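Excluded from the complex is one protein chain; the other protein chains are retained at their positions.
Chain nomenclature is as follows: A and B, assigned in order of appearance, with residue numbering initiated at 1 for each chain independently.
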Amino acid sequence: MNKFIKNKISLSAAAFIAAVILAAAFAPFIVKYDPAAQELSQRLSAPSAKHLLGTDDLGRDVLSRMFYGARVSVSVGFVAALITVVIGSLIGLFAGYFGGAIDGVLMRFTDIMLCFPTFFLILLAVAFFEPNIYNVMIAIGITSWTGLARIVRAEVLTVREREFVLASQTLAVSGFRLFFVHILPNVISPIIVYSALAIGGAILTESGLSFLGLGVQPPMSSWGQILMQGKDYIYAAWWLSLFPGAAILLTVLSFNLIGESLRDILDPKEL
Amino acid sequence: MPLLSVKNLSVEYKASFGVVKAVDGVSFDVEKGEVFAIVGRSGSGKSSVASAIMRLTDIDGAQIKSGEIFYRETDLLKLSFDDTRKIYGKKISMIFQDPQSYLNPVIKVGKQIEEAVKVHNPKLSKSEIKERAASALKKVNLDDMQRIFNSYSHRLSGGQKQRILTAMAIINEPEILIADEPTTGLDAAVQKQILDLIKELKGKMGLTLIIITHNLKIAEKHSDKTAVMRSGKIIECAPSKEIFKNPKNEYVKQLTNVSYSLPEQMP
Partner (left out) sequence: MFTYIFKRLIYSIPIILGITVMTFAVMFFTPGNPADMVADFNIKVSAESKERLIKLYGLDKAWYEQYWNWLKRVVVLDFGNSFRDGKPASKKIAERLPATILLNVLSIILMLCISIPVGVYSAVKKYSLFDRVLTAIVFTCFSVPVFWAALMLMTVFGLWLGWLPISGLTSFEFGEFSFFEKILDLCRHLILPVFVSTLGSFAVMSRYVRSGMLDVLKQDYIKTAYSKGLSKRQVVFNHALKNALLPLITIIGLSIPGLIGGSFIIETIFSYPGMGRLGYEAIMARDYPVIMGIGVISAFLTLLGNIIADVLYASADPRIRYK
């Protein structure tokens, strides 16, 4: 924990994430304008004291829309990562723990999933089952677990090899005990590190989907969606593209930095 | 004047729990033609002394904190890294414990041997280099040169690998050869062969030998002078005949009474 505090970069990353989460949670109390309120006389006005980050093509306040957009990014990031981590850990644990035929089937399934471009599958799923925030979360969650499953499986196998030697010396160790006392504590750190990276990845994927018009639908706003609208006005209204893009970049960067420093703390042998 | 003189050497490395003094103010002299043994348990700092002499401490993440290491009149620790390149492999060479991992797995053995010649004799022709490599292999009693030259290290036995490493170390006829646990990881029969080989080479080439070992028997049998290390310090250093018959230090006394071979692991 000491290292974590010492590291200014990870600290500011954590602070930024906290700020984004707070902004998302309290968006209705913070923003000056209704994110959906159109003020056509104010169309595409540049950042000013009135509209800190300017307005979009329908005269909506960009800052307000970004605060609400944070809700989408944060919730998609966390929920999708949660689904990813649950599926990935379970498949990895089952495959590694039971071995044999179960391992064979699960790992072949993972190999097959690995052959498909993940983004293609996500596009397909979201497009076919109506693009909305829940489908985006699920689609990202159920397609992004392959890496984690492999890591967890490998970790379980190493632990098992070690513990079986031990078990044979100290008489019977029950399967239950083996699982909770020996295996779980060992796989928990790669899972935590992967979670942080998965949140960042999910936020990136969501913004890509929204940018292609397959993310959350209006009147809901998300960072990727503001960017999609902004791209048509990039010459006239740079603020529509710059700010949401920077928000995505900084948020994802923060999660990745947190993931990296978690890796340093939990697994110091890898540098 | 001694051939090699270590003065007040200290080596430290950073561990997760703080700074560890691997070598703490060690001094000793090695005379020309002598066999000098450094004995100690693993973790006593004996290998770090060798690393410091070879300027290899960086690779293990260790640092030479203070001290001087004189080879004749030159302080090896004051030389720039580039200047040391003319000394290692030419004047001072080293063979390591556990030969398995000390040959590059993806380069053919022959190329690795030739490289040792080439780096110190850039003007030699290809055939001359090959000739020297062949004669070095002969010196370490390896026949079947063609096969060995074209092999990767995983195809060879542990004994063959150690012979190859030895051949590379002596190929430029150095003055000093440091052997760090040269028999660890080898079968008992092969251990004896390697020791005999090193002694034989010493006799033929007039090498000065520094043998680092946890095996008191090896030290007693083969060395002229022995230094016993514990926790980074030399606790007793004397001619081998005296130290094994009549140790002064309590710890050394215990060692020589209890067993000839120190356990590699800390008890």
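FYI, a residue touches a chain if its C-beta (ideal position, glycine included) is under 8 Å from a C-beta of that chain, and two chains touch if they have at least 3 such contacts.
If you're wondering where the values come from, they're calculated on a predicted model, not measured in any experiment.
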| item | value |
| --- | --- |
| Chains on display which the left-out chain touches in the complete complex | A, B |
| Chain not shown: contacting residue from B:Ala22, B:Leu103 or B:Val140 | B:Leu103 |
| Absent-chain contact - pick from B:Ile87, B:Ile148, B:Ala179 or B:Met229 | B:Ile87 |
| Residues of subunit A in contact with the chain not shown | 108-109, 111-121, 123-125, 127-129, 200, 204, 207-208, 211-212, 224, 227, 231, 234-235, 238, 241, 245, 248-249, 252-253, 256-257, 260, 270-271 |
| Where the unshown chain meets subunit B, residue by residue | 54-56, 59-60, 81-82, 85-90, 93-94, 96, 98, 101-107, 115-116, 119-120, 152, 154, 165, 168-169 |
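Here is the rule we go by: only the chains that are shown with their structure count from here on.
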| item | value |
| --- | --- |
| CA centroid of subunit A to CA centroid of subunit B, Å | 53 |
